[in-house]
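Note that one protein chain of the assembly has been removed; the remaining protein chains are unaltered in position.
We just call them A and B in the order they show up, numbering each chain from 1.
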Amino acid sequence: MEALKQELKEKIIDILNLEDVNQEDINDNDPLFGDGLGLDSIDALELIVMLDKDYGIKLVDPKEGKAIFKSIETMAAYIKENRTK
Amino acid sequence: MPENKTYIQSFCKIQNNEIILDGASIFKLEPTTFSDFSKKVYQNFGINYSKFFKMDNLSKLAFLGTELLLKNKLDSEEENNIALVFANKSSSLDTDVKYQNSISDPENYFPSPAVFVYTLPNICLGEISIRHQLKSENSFFIFDAFNPVFMINYAKVLLDSKKADKVLCGWVEYYDEEYKAFLYLAAKEGNLEHKTETLLTEYNK
Partner (left out) sequence: MIREVYITETNCITPIGFDVTTNIKNIIGSVSGIQLHQNSELMKTPFYASIINDEAINSAFAKISSAENYTRLEKMMILALQPIVKKSKLDERTGFILSTTKGNITALENPSSDNFQQAHLGQLAKNVADFFGFITEPIVVSNACVSGVLAVSVAKRLIQADMFDNIFIVAGDEVSEFVLSGFNSFQAMSDSPCRPYSKNRNGVTLGEATAAVLVSSNKENAKIKIIGDGSINDANHISGPSRTGEGLFRSIESALAEAKINANQIDYISAHGTATSFNDEMEAIAFNRLGLENVPVNSLKGFYGHTLGASGLLETVIGIQSVLESKLFVSLGFDEIGLSQSINIIGKNEDKNINHFLKTASGFGGCNTAVLFEKVK
């Protein structure tokens, strides 16, 4: 799952245009929303698109997103479990 | 100062990879992409605002022009009642085309909310309002070319009715690497009269 976590960090920086952030800056268990990386509601929606586009996962209930996107760790675990790509 | 006149306090122009503030060139680059130019402006002036990199080109252009025009002019203690009256010719077409491309292939159909939100020209006003905490009058218009007569009339109503203390008037045109921004601050006091000839002279320099 290490490779997936690195991949996710890279993707987040790219997709969400986090210009001043490097992969090393993101810890696996840091909160992505709120205080941590400071992502907002549009970022959450973009991550839902990413789940579909890159991992073939369609979120039936977008409200699930809050738990899934809590941290890199929770995201990687969810993707490993549910990916179809 | 006669009651019924309005004045220009400051102006900023961005074109051909150059920024001109009150007639003086404050930044210039050799020809390069807007993406590169805007990033270098951001770095050069020490603008610390990570949201900048999420913006589309139109918003970046409007943001940078405003940032430099308002530098050292804002009251940090009190709210600033500066209205934003902006216009351009191409609306948000630069981003509209990008968004349309993201939905035109049924095999690769992934509409992006982060792109879609910028398919409205007034979003740049929202970005500016958030950055400078301007809870003020905002409106975005479309004209074929910079329309000084309209700007003068509309700004005057806002100032006379006291719905704004100052009005930031902006022409922010961007499409596919072709851009021009001409922004100025209008108020009830100042040295330069808010007249069509003055505006056109500065715009065309």
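To be clear about the criterion, contacts are C-beta pairs under 8 Å (C-beta built on N, C-alpha and C of every residue); 3 or more make two chains touch, one makes a residue touch a chain.
This structure is a prediction, so every number in the text was calculated from the model and none was measured.
Colleague: With respect to the chain omitted from the figure, which of B:76, B:161 or B:191 is a touching residue?
Modeller: For the chain that is not drawn, the touching residue is B:161.
Colleague: Tell me which stretches of chain A touch the chain missing from the display.
Modeller: Against the left-out chain, chain A lists 40-42, 45, 48-49, 62.
Colleague: With the missing chain put back, which residues of chain B would touch it? List them for me.
Modeller: 84, 89-91, 93, 96-97, 99-100, 103-104, 111-113, 116-117, 119-123, 125-127, 129-130, 132-144, 147, 149-150, 153-154, 156-158, 161, 163
What we mean here is this: only the chains that are shown with their structure count from here on.
Colleague: Quick check: in the complex, which residue numbers of chain A touch chain B?
Modeller: The touching residues are 16-20, 38, 42-43, 45-46, 49, 52-53.
Colleague: Looking at the complex, which residues from chain B come into contact with chain A?
Modeller: Touch residues, chain B against chain A: 50, 52-54, 110-114, 117.
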